[in-house]
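Every protein chain but one is kept in place in this view of the complex.
On to chain A.
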Amino acid sequence: MAAAASPSSMESAPRIMRLVAECSRSRARAGELRLPHGPVATPVFMPVGTQATMKGITAEQLDALGCRICLGNTYHLGLRPGPELIQKAHGLHGFMNWPHNLLTDSGGFQMVSLVSLSEVTEEGVRFRSPYDGEETLLSPERSVEIQNALGSDIIMQLDDVVSSTVTGPRVEEAMFRSIRWLDRCIAAHRRPDQQNLFAIIQGGLDAHLRATCLEEMTKRDVPGFAIGGLSGGESKNQFWRMVALSTARLPRDKPRYLMGVGYATDLVVCVALGCDMFDCVFPTRTARFGSALVPTGNLQLKKKQYEKDFRPIDPECACPTCQTHSRAFLHVLLHSDNTAALHHLTVHNIAYQLQLMSAVRASIVEKRFPDFVRHFMGTMYGDPTLCPTWATEALASVGITLA
């Protein structure tokens, strides 16, 4: 099945993505992003370093793992330490001493995650600070202003985000408002030559609303598009259909960033559906709970079964943790109060995600992506036919059969 035809983009928009290879069956693409702080191979997983730090690992460790782009968060950094201080520190790159690329989220997601502390109007989102009770208004203009000060290579529009489990007129309101906020962000953006502003497609789980949003937003002159409002509590069945709908209608020659994904299976399926960029707190967060990601799922290393398991987490993994330490030692360390245990797992889980994306990319370039997918599912689920139904259907929709 040929990749679905996509609309061509506006002539004048900057092309930051170069396509290197495309899967002849599915919509998977391999490419390269050209960003101010260096090239980034796609598909790419971007670890999340919310508050100007990748949790317990140093910039050098993150660089050594091959990470070339990671995330910061506008809402959090806007509060602490604030854009003025970061600007004095030569931007977020200077403040955290990260030589590669940064993507900052606009603060939109916090509307959902901190819903009890926020109120949305046409003006923007009013947040009550959990730290000092002070109220701040995050408008499209303010979000872009903060992100301009942060100096990240990719900045996100402020979107009106509703939880994917919300239904009714609020979803439509949020979708249309996101379009208006996109236009306000574009107008407010002071540094289009140094920072790439991405639009975020909304519309919840309603195909019609999504389609409308896609039609409108793709008329705007932006370097890239994100698919937002998913990866919440919705069913996987609805999730993949919205992703597929979006990639079908997004321009071929611009990057597609699927926000909040995620789990290994989701990454592989969504690459097949035509997504290029991903972010998720899951791998780094689960590390801090003692969970190590492996091709067959995960190892809960605090459990007694690992007490005398002297193998590394994954014998195929090239990360420093797997090169030096056994599951048994990590088990011991996880039961102590030495934070080094968490760092070992954070290093490994990031390595796992990045190695997965590398392998996916290589398979696309070498024209064997469908075989890669089958092998991946076989390893993960024991047998390709035991793969979750939603994934099987999603893959089938783009021409990849698992049996």
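The rule is simple: a residue touches a chain if its C-beta (ideal position, glycine included) is under 8 Å from a C-beta of that chain, and two chains touch if they have at least 3 such contacts; residues count from 1.
In this text, contacts and distances are computed from a predicted model.
Colleague: So one subunit is absent here. Using its UniProt record, which name fits best from "BING4CT domain-containing protein", "Proteasome subunit beta", "Queuine tRNA-ribosyltransferase accessory subunit 2" or "Centromere protein T"?
Modeller: The UniProt record for the chain left out of view names it "Queuine tRNA-ribosyltransferase accessory subunit 2".
Colleague: One chain isn't shown here. Among A:A41, A:A211, A:V332 or A:A359, which residue touches it?
Modeller: That would be A:V332, which touches the missing chain.
Colleague: Per the definition of touch given earlier, which of A:L342, A:V360 or A:L402 contacts the omitted chain?
Modeller: With A:L342, A:V360 or A:L402 as choices, the missing chain is touched by A:L342.
Colleague: In the full complex, which of A:G66, A:P320 or A:G378 touches the chain missing from this view?
Modeller: Checking each option in A:G66, A:P320 or A:G378, the one touching the absent chain turns out to be A:P320.
Colleague: Going by the touch rule given at the top, which residues of chain A touch the chain that is not shown?
Modeller: Against the missing chain, chain A presents residues 51-61, 64, 76, 80-81, 85, 88-89, 95-97, 307-308, 310, 320-321, 324-326, 328-329, 332-333, 336-344, 347.
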